[in-house]
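Quick one: this structure, given as structure tokens, is what I'll be asking you about.
Removed: one protein chain of the complex. Kept in place: all other protein chains.
Chain lettering (A, B and C) follows the sequence in which the chains are written, and residue indices restart at 1 in each chain.
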Amino acid sequence: MSELIIKNGYVFDPISGLKGDKADISVKDGKIVDKVSNKAEVIDAAGKTVMAGGVDIHCHVAGPKVNLGREMRPEDKFFRGEYRGGILKQGKRMEMGFSIPSTWKTGYAYARMGYTFTNEAAMPPLLAPHVHEEFRDTPILDQAAMPVFGNNWFCFEYIKNKELENNAAYIAWLLNATKGIGIKVVNPGGTEAWAWGENCTTINDPVPYFDITPAEIVKGLIEANEYLGLPHSVHIHGNNLGNPGNYKDTIDTLKLAEGTKAKNKFGREQVLHNTHLQFHSYKGTSWADFESGAKEVMDYVNSNKNITVDIGQVTLDETTTMTADGPFEYHLNQLNHIKWANVDVELETGSGIVPYIYDKNIKVCGIQWAIGLEIGLYAKDLMRVHITTDHPNAGPFTRYPRVIKWLMSQKAREATLDTMKWKDKVIAASNIASMDRELGLYDIAMMTRAGPAKALGLSSIYSLTKGADANIAIYNLDANKLPSDPELIEAAFQNTAYTLKEGVVVVKDGQIVAEPPKYTLWTKVNMPENAQVMHDIKEKFSRNYTVNLENYAVFDEHVHNARAIELDVA
Amino acid sequence: MTANKTLNMITQRAVEEGIAMEIGKTSKQYFDACSIIEMNEQDMKELGIMRNTNVRVKSESGEVVVKATVGRQACYPGLCHIRQGVWANQVVPPRTQSTGAPQYSGFPVTVEPAPNDKLKTALELVQGAVGLWKGD
Amino acid sequence: METVTMTLTSQPELFLECYNVTPDQFAGKSLAEIAALPAHEGKIQWKLGDFFKFDGKAGETAADTKIVVNGDVRRMKRFGQKMSAGEIVINNDTDMYIGGWMTGGKITVKGNADSFLGIAMEGGEILIEGDAQNHVGSAYRGDWRGMSGGLIRVKGKAGNDIGTAMTGGTIIIEGDAFIHVLTHAEGGTVIIKGDVEGRVGGQMVKGDAYIFGNILYPLPGFKKIATVEKEVDGATYTFDQFIGDLGERKTKKKGEIIYGNIYLKK
Partner (left out) sequence: MPKVIENVGCPYCGCSCDDVRVTVSDDGKDILEVENVCAIGTEIFKHGCSKDRIKLPRMRQPDGSMKDISYEEAIDWTARHLLKAKKPLMYGFGSTNCEGQAAAARVMEIAGGMLDNCATICHGPSFLAIFDNGYPTCTLGEVKNRADVIVYWGSNPAHAHPRHMSRYSIFPRGFFTGKGQKKRTVIVIDPRFTDTANVADYHLQIKQGHDYELFNAFRMVIQGHGNDLPDEVAGVKKEQILEVAEIMKNARFGTVFFGMGLTHSDGRNHNIDIAISLTRDLNKVSKWTIMAMRGHYNITGPGVVWSWTFGFPYCLDLTKQNHAHMNPGETSSVDMAMRDEVDMFINIGTDAGAHFPIPAVKHLKKHPWVTIDPSINMASEISDLHIPVCICGVDVGGIVYRMDNVPIQFRKVIEPPEGVMDDETLLNKIADRMEELKAKGEA
């Protein structure tokens, strides 16, 4: 029996309503408890900020696409004669890579920032064992992954035929087979079209051959998600990502959620999570008259409570873009002519990878940077607007502290604007220069742990409420006396004073000191077997797949330390 | 007829070699599958080589005796092929053009009739190269 | 300019990585401090002083420091890596990565250099009096930004991948070259005074190759457009000008299509 108490810190936990009050947090056997005995180990957090472990709702940290990115970019490790990252080995294994870090670096670097959970944003079901192998080799972090459904042939047919129960049964079966947590949709219909070299750029473009539209796909999946009552909502990367003028398509996509209410036992209120909203909030007709559409999109988001979003902030780094949106990556490669990888996955999905440099001396990159911050600053309910960089698409996750700095400090935003070659054009095409809002630590706690945890239906695990896992971040920030130098804010969020994982100190003074067990979270839907769906599955496997059905579902021995989120459907 | 001829050599997989390898590298099947050179009939004629007689193959990095055949997968004149394995690797140049991969395909060898020379076994060739061969 | 002379006293068993032998690292240090700089042989971290004895004196700045390397350093790599100024003279054959990622200064090798000479170089000058091997002035694996500036002159011959993904600067090979010259280049100049086996300018977007000898196997992607006179390396010659790689994508500047050029001496 181990006991621990964190004393005198300024505690920010929106789930339990703590808004920076001085409070003690008690931990017993890895869980948050009301109190502990006087034998408990004491961590003095006086003058420090205490939050639950960070929760990343959307990042690409494990699996085939991420790994092909690592494989195809030796120069991401060794850049102009320098080993990037510059981290001396502190854990069991070395840490490699900048924009697409090794699994080991991923675990260590998140822990150093006070994060203890990540949600891998796109798992191709056929390749699920790969994702789980990487989870095994990612230290410390609890992880989950969302299988992609937006271009899945089974779903297409069930939705087209309006077979809600069959669609739901198939989704439940696939979550079980892949040990996935929820429903991800990427460029619905567009990636299937890309298998013929085509795309769907609006929600009404028909998908070749399948006689269905993106709008129907998304609506069908939302319906199935709420029918099942999954912990998370449908998590969407909509059509027409990354193109000027797409804010209209984004609002069209968001409108598909209108009239639907969340139905679940996990405290989740939204029915649609729109990820990396920055990439979907573009106005203008071309890159020449490109401008921010953040205001229009956020006006919609602010007034519709059944939607959550994450930002996808551009960090102005050389990074690696990777998405299941195959046609987008091809298009991007036609613009920058750097190397291009593409992987179309039979019956299910696709993906593309292109290295990209967000250069502060390029006007468009500056505007993209401004749009992301505007989304955060326009937000009225920060529980519904989460910090991400769509790692590694808009920048590596290791830049979260920098994003926090920009959101918390107008001075920091101005300093970055001042380094831009086309500062005036960036200002003219966005509203960033006029925004004086500065977020506080409570806001940041909402955007980086409480909000994402709630949206994922996991706030009973990832918060400081009684019974939650004792995953805790302690930052060197005096909530009453925030430093006037914004760089110190970034530094404090980069390396915690302490990170605790299930009550074990894993980071102390920014150094990895322990690597306790971690979990793979997945959603187990208990429902009667659906004979029709099982028949359909068997038929597709015998005719179209190249892997046998019996070898498709991830074997239990290949799922690392599984922890099921269970729910029953009659 | 010439005494010897420079040919362009390649070495690749063959299903016979694959089967034999799984039976074992010291097996007769492996010996039979891999200790042969396939070349164009015209080159054989010019060299005065009879089918299924032995020839000596020399390259910049070594030499080996193998049995000459035409083979089912025809080489054009000037091209020859020894199946991937111990015999081919006696002559494959280890140079890699700074890629790590040796020059398995496309290197000059001279081929000459050696009807009286004996073929060596895989073990004799490899153990012999490192001073471990103790003889039969 | 001050000079540090380093003379080999013992050979490594394997290869020694002399990444610290640069004017930048030596400048402002005493001989004892220089001798204490690390060098790797596999996983063993040695001191430079374990293999060399040092004489002379380092300058205050890199620009003020010259390093003379004596002895058989064929089993030593990475001399002059990332150097920004000053001078290195190696009085013998040496190994890989000489002048890799260098941004300024000058390196002279009185013998041969191995592969990856001047890899991703940005500025400065390298002179090899003997031969070089493969990847002269090329990019590091996967990088689309190869050599971007400076001059590499090899008096002897060179192997494959000369100026791969080059974007600027000049490479002069006075002898023959093997294959792949300016592959994937988006700028820069390569002058080969001998013969080339082939594959000059494949996948090239932009750049200039001057070939004084023969190209044994020319690429089909290049097309002759003119005969021109050009001054190259201090003298003027007549060349046939070929443009390409017509199979590769092309960029435009002020409405005009930019081609890569091969100038083949008549």
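As a convention for this text, contacts are C-beta pairs under 8 Å (C-beta built on N, C-alpha and C of every residue); 3 or more make two chains touch, one makes a residue touch a chain.
Just so we're clear, the structure is a prediction, and the values are computed from it rather than from any experiment.
Every shown chain touched by the omitted chain in the complete complex is listed here: A, B, C. From the options C:1, C:14 or C:226, the residue with contact to the unseen chain in the full assembly is C:14. Per the touch definition above, the residue from A:30, A:74 or A:245 contacting the chain not shown is A:74.
Residues 8, 10, 12-15, 18-19, 22-26, 61-62, 72-76, 79, 81, 84-86, 89-90, 92-94, 96-106, 122-123, 125-127, 129-130, 132, 134 of subunit B touch the missing chain (whole complex, contact as defined above). Seen across the whole complex, the unshown chain contacts subunit A at 62, 64, 66-68, 70-78, 83, 87-89, 93-94, 96-97, 100-104, 126-130, 133-134, 137, 153, 195-197, 209, 330, 333, 339-347, 350, 353-354, 543-548, 550-551, 554-555, 558. Although one chain is not displayed, its contacts with subunit C can still be listed: residues 13-15, 40-44, 96, 115-116, 134-135, 140-142, 144, 160, 165, 179-180, 183-184, 198-199, 202-203, 217, 219-221, 223, 245-248.
By our rule, only the chains that are shown with their structure count from here on.
Remark: among chain pairs B-C and A-C, A-C carries the greater number of C-beta contacts.
Centre-to-centre spacing of subunit A and subunit B amounts to 56 Å, using the average Cα coordinate of each chain. Centroids built from CA atoms put subunit C at 39 Å from subunit B. Between subunit A and subunit C, the centres computed from C-alpha atoms are 44 Å apart. Partner subunit C is touched in their complex by these residues of subunit A: 72-76, 78-81, 337-339. On subunit B, the positions that touch subunit C within their shared complex are 97-98. Subunit C makes touch with subunit A in their complex at residues 81-82, 100-101, 120, 140-145, 249.
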